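Only a single protein chain was left out; the remaining protein chains are all shown in position.
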Amino acid sequence: MSTHDDSVTSRIGEFTRDAVRNGWTRERCVVLLSLGLLLFGVVAPSFQIYLFTEFLIIALFALAFNLLYGYTGLLSFGHAMFLAGGSYGLAIFLQESEPYVSNVVGAGPAPLVSWVLGAVFAVSLVIAMAVPIGWLSVRLEEIYFALITLAFGMLVYSVIIQNPQGLTAGSDGINVLLGVTEIGGAEFRLGDRQIYYYLTLGIVGASTYGIWRIVNSPFGTICKSIRESPERAAALGVDVRFHRWMTFIVSAAFVGIAGVLIAGLSNVASPYHAHWSESATAVVATVIGGATYFAGPIIGAFVYLYARWGISRYPALEAHWEFFMGVLIILVVLYFKVGAAGGLYMLRTWLLDVQAAYRRGGANAAVGFVRESATNKLRRDSDASESDTGGVER
Amino acid sequence: MISTLSFVSVSDLVIGLSLGSRLFLIAVGLSLIFGVLGVLNFAHGALYMIGAYLALAFTTQVIDNFWIGVVAGAIGVGVIGVLIEVGTIRPLYDRVEADLDQLIVTFGFVLVIHEVVRFVWGSQPYSTPAPDALAFSVSVSGSTFSAYRLFVIVAALVVMAALWLFIRRTYFGALVRGTSSDREMASMLGVDVPRLYTGVFFLGSFLAGLGGALSAPLQSTSPALGEQVIIDAFIIVVIGGLGSMFGAFVGAMFVGLMQAIGPSFIAAGHIAIPFLAMVLVLLVRPEGLFGGLGE
């Protein structure tokens, strides 16, 4: 990690000078964020690294879920089946194949090799599940789509707890232990807190970039047009069902990656990962964060996990933390559909306006602008709750 | 498995019917609300649970009378339903994605109600004693049941009949049927649609509360109850047809019998079968096996 320290240092210097000159462009924010994330694994206390790793995985889960919901308008209440597909794919592979892998590559690198192969197997398994399930599910829309994905999800859940062929260990789940890898005399444990953090960071980062590329590709543009109006998209010659199916598969595959990661983090592939209430986690994170923004699910996952951690300091409140999540969901859907991400975006625009006012006429002008916009906001709120955004604002 | 494969025992049948009756009382309100308002109420199971807790509270904590608990459970839950509808469902009717937003809002209530109940009653389960008049056992061909179990089956049939008469034979019922088949037309003909919606939401929630209160003596009452029954209720209304009262009855009996017979016969698969049925119905006949309320 520290080999390109020099180039990084010089680039930081250049970056800072640029930032001061030209303001905060998106690229610079991304670079700064990446740097912060890399440093986090070194300086943060161990438990915080654990919590943050969990956040990254939930963020990927929600982000992949929102590929389907935010971009094609299909609300799945069964995406946990792909999370479980990823966990169990890895767990079953490790359980059944580690001895064979060990025979082929030797005992030293076996844990790492098994994990990589297991991850590939798990994601393939998820795709194999998603192709038929998606093909069947996208025939339905709206509530009916939510119901059929719920049914498929619970079907997977009930298969897992029946322990078919002794594969899934029933309601106990399968322990996932990432052993000590030894390559060329160097020994490391993949499950080590820091190593696992960087592994997760790398995979979640790459996946996020992948999803970003997909939504900004021509394919993504078509998806957005479907979200805005399936009828109009169909009239323009778009095969709506096919696009939804493809999005379903891609979405499932990324959820499968999150499933692989969560199995390694919690050291168990548990049937709980397939339960509908786990699917609800993605829904909750996405709604709180704002489904209409790319970063919405990420911010929502952050709120979801850290709000819980924050109130875990107060045991009486922690016991009822779901209450606050429930209230938050109701309020967001009713009054603030843009979610936390939309809120941040609006805050940024507003701050820039305040800054502009300050440049124009000094402190008095800025204060005047703040006062004016606040009264405007209050007046508009009563109307705003009547109207609906519905479409995609990006 | 080891037990008799040749026939369904009397006890399985009675237990299945009583489970089905309980499920019918939950599902019929859910189906009614969806049929008229187009709202899939995720919190319906939570409302059912409140009904059970109110019956429990009136029987063991407030006054020692189960029947007053049933009435209080049904009306109390009906009122809570009205508050939910007016406060959080009504503002969403005109949205582009109204149905999904409503589903998510009502899911928010699942969490809220679950935690409020846990705060008030704690997480341990309670048992509600059956009313004294029905607190005896009946033996039918070697199997023993509480008389109350048989009573619940009768009660479900009575509710079914009363509801049918209400929808078919009263002015309110005619309005409900009219509005559910064509909302704009009803509105133009002078029906106060928002008020009618609130009325139907009250009725649906009332039925959930009644179901919860009536089934309290048959089951343990714990905060997990709401989440356990809502999924069963979803299965039932999908199989029977969202909006169909008769469908809810048939679906409930199917799931109830499956739950009763499953453990003796198809231990390995009985949890999966209702979900499989749900998937199949959605794919082959998404409107459910039976027609809508208007038919």
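Letters A and B name the chains as they come in the text, with residue numbers starting at 1 for each one.
Quick note on the criterion: a contact is a pair of C-beta atoms (placed from the backbone, for glycine too) under 8 Å apart; a residue touches a chain by one contact, two chains touch by 3 or more.
Definition applied: contacts and distances are computed from a predicted model.
K.L.:
For the chain not present in this complex, what protein name does its UniProt entry give, out of "NADH-quinone oxidoreductase subunit N", "N-methylhydantoinase A", "Glycerol-3-phosphate dehydrogenase subunit GlpB" or "Extracellular ligand-binding receptor"?
P.N.:
This omitted chain is identified in its UniProt record as "Extracellular ligand-binding receptor".
K.L.:
Can you tell me which of A:E27, A:D192 or A:E372 touches the chain that was removed from the display?
P.N.:
A:D192
K.L.:
Hey, which of A:V43, A:A186 or A:A363 is the one touching the hidden chain?
P.N.:
Candidates A:V43, A:A186 or A:A363; residue touching the omitted chain: A:V43.
K.L.:
Take the complete complex as the reference. Which residues in subunit B touch the chain that isn't displayed?
P.N.:
On the subunit B side, contact with the omitted chain comes from 1-4, 9, 11-12, 15-16, 18-19, 118, 122-127, 137, 139, 143-146, 149, 218-222, 224-225, 228, 259-264, 267.
K.L.:
Residues of subunit A in contact with the chain that isn't shown?
P.N.:
42-47, 50, 161, 170-173, 175, 177, 191-194, 266-268, 270, 272, 312-313, 319
The rule is short, and it goes like this: only the chains that are shown with their structure count from here on.
K.L.:
Note which residues of subunit A are touching subunit B in the complex, please.
P.N.:
It comes out as residues 73, 75, 136, 139-140, 142-144, 146-148, 150-152, 154-155, 158-159, 161-162, 276-277, 280, 283, 287, 319-320, 322-323, 325-330, 333-334, 337, 385-386, 388, 390-391.
K.L.:
Contact residues on subunit B for subunit A in the complex?
P.N.:
Those in contact with subunit A are residues 40, 88, 91-92, 94-97, 99-101, 103-105, 107-112, 114-116, 118-119, 227, 231, 234-235, 238, 242, 268-269, 271-272, 275-276, 278-279, 282-283, 286.
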